[in-house]
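The other protein chains are all here in position, but one chain of the complex has been omitted.
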Amino acid sequence: MNAVAASKEAGEPLGIGPAHAGKLGDRVFRLTTWLMAMVVLVLLALVGWTLCKGSALSVKEFGWGFLAHSDWDPVNGNFGALTFIFGTFVSALIALLIALPLGLGTAIYLTELAPGWVRQPAISMIEMLAAIPSVVLGVWGIFVLVPWLREGPYPLLLKYFGFLPLFRGPTTGFCILSASVLIAIMILPIITSIAREVFRAVPEAQREAAFALGATRWEVTRLAVLRYSVRGVFGAAMLGLGRALGETMAVTMVIGNSDKITASLLSPGNTLASKIANEYAETLKGLPLSALFELGLILLLVTVGTNILAHLLIGAMGGRRPRGN
Amino acid sequence: MAQEAQLNTLKNAPPAPAVAAAVTFDVRQLNVWFGANHVLHNVSLAIPTKAVTAVIGPSGCGKSTFLRSLNRMHELVPTARVEGRITLFGRDLYGRDVDASLVRRRVGMVFQKSNPFPTMSVAENVTVGLRLNGMRNKGLLAERMERSLQMAALWDEVKDRLDANALSLSGGQQQRLCIARALAIEPEVLLMDEPASALDPLATAKIEELILQLKNDYTIVIVTHNMQQAARISSETAFFYLGELIEHGQTNRIFTNPRQKQTEDYVTGRFG
Partner (left out) sequence: MNPWYNRWRKIKSSCVSGLCLICALVVIAPLALVLFHLLQKGASSLDWSFFTQLPKPSGDPGGGMANAIVGSATLLGLAGLIGIPIGVLGGIYLSEFGSPRMNWAIRFAADILSGTPSIVWGIVVYALVVLPITGYSAYAAGLALGFMMIPLVIRTTEEMLVLVPNIYREAAFALGIPHWRIVLSIVLKTAGRGIVTGILLAAARVAGETAPLLFTALGNNSWSHRLSEPIAALPLQIFTYSNSPYDDWLRQAWAGALVLILFVLALNIAVRVMTRSRTPHLTR
């Protein structure tokens, strides 16, 4: 009685069948593709390890104090990341403050209100916005946005809100707030597109039920759509935040490059990313270089942490759509 | 009763002698599991050569799984497990040194939903089995292509558009294209899994006509839920229920004088 036993872990709908049936071609192919897929894991390990190794000197020297001090003094060998952590979070949060309502409003418009012929072109344009390279936006920022902000909105801000420590002049326009505006522009597409998907996932029946009760358009949206989308909207916000935290070039070009913490949003500053970028073409070694790597490590941890949180909220990470049939 | 007697004889039978060409598949005590799911129980039967054998039964009775075990296609599901013995013209299908790909070149298959490859033309679809198994001779390929399309009764309809995309054909034509594709690699057996169930009556009739012609050259095993179809085209019928082979024999007898009550209930339409 011949018996053939072949089993693999359950879950995959179509595997290659019993391992012993593979011929040379199949085995080589499988090995090759496996190696290539492994590269991703190796890369991740490499990134983590390189940053850790690079920042080891700085971590040993400063310990946790690195996060609490704000001087960046290559001459005396004193380094601290506080200014940049502050700048990173403040600029990202303000960008989110600007982009989230705009993105949600746009998403509502696109899913609930827009006539059919408007929808696709608008979506395409927003996706094109996402494709703009950061440096291009930076150029536009330096020569168009910042001068305009400096002439128009900033004096108004100073005039009416100057009593707040947030808005202290004079300002060249190259400041944290300008960077936040650029970041906001860059994260609008991702917030809008995720919010759109979240709203579209709400079944039509919910809306119809609300309409049938005589609700107005806005009430339908509020009751049927928004209420069930809170989690997804949070996820969109987190993803936008994750993207905002890592934004480099446009920020570097308009943030003014200052290593001091100030309360005023109209003063220059630096983010983790822009500080690293500003060391471009410097020859660094030893402690300054290590401090820079530590900045990179902090940046990586912050961005990755935010992204993981975002995906937990949306539930997409490591996932895969069901196979087409 | 009769089936148990049959089983007992088989259990005590000596090993199969050198097989007469009258039997294509000799299935002995076939058991198939998908994971913990025991899908086929102790199936034993012989499938005659150059004849049409119909496999009938209600949904979920295991007839598709049985069909696929004849060319080891069920192995594509990773949790599949087989015990028992199937021989093809006397050679053990599941032997340790047997390559499943080679089995499938001798035992072709046509599926329920026609599936011509979408990025290929009609001609490319027919010859794909030959080309991807190593045949390069263009003249030979063209010759085989024409022959297969003739055998599938499709040549006249497509000879002027051999380079058109396969999806431009009608549903019935696509299914005949799939038959031509299967025939091109010159198998000895053709397995058909409800080949006409997605087609309109006219196209179905064409397929049935085709099968009746093909049976002169190939052993055909066809799974069908359409009993009239089974009665029309097959000479032997096997009735499956809940993973067991309840009864098999000459088609005439199965439909007019079934020995098992379940068979009778099924063929008279008492359950479906």
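Each chain carries a letter (A and B) given by its place in the written order, and its residues are counted from 1.
Criterion: a residue touches a chain if its C-beta (ideal position, glycine included) is under 8 Å from a C-beta of that chain, and two chains touch if they have at least 3 such contacts.
Note that the structure is predicted; figures quoted are calculated from it, not measured.
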Query: Of the chains you can see, which ones touch the chain that is left out?
result: A, B
Field: Given B:129, B:195, B:243 or B:258, the one touching the chain that is not displayed
entry: B:129
Statement: Touch with the missing chain holds, among A:68, A:97 or A:139, for A:139
Task: Would you indicate which residue among B:50, B:105, B:225 or B:253 is in contact with the undisplayed chain?
output: B:105
Message: Under the stated touch rule, tell me which residues of chain B contact the chain that is not displayed.
response: 71, 73, 76, 101-105, 108-109, 111, 113, 115, 117-119, 128-129, 132-133, 167, 178, 181-182, 185
- prompt: Mind pulling the chain A residues that touch the left-out chain?
  reply: 8-9, 11-16, 22-23, 25-26, 28-30, 32-34, 36-41, 43-44, 46-47, 50-51, 53-54, 101-106, 108-110, 112-114, 122, 124-129, 131-140, 142-144, 185, 188, 192, 216-219, 221, 242-243, 245-249, 253, 273, 276-277, 280-281, 292-293, 296, 299-300, 303-304, 307-308, 311, 317-321, 323-325
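The rule is simple: only the chains that are shown with their structure count from here on.
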Message: For chain A versus chain B, what separation do you get between their C-alpha means, in angstrom?
response: 55
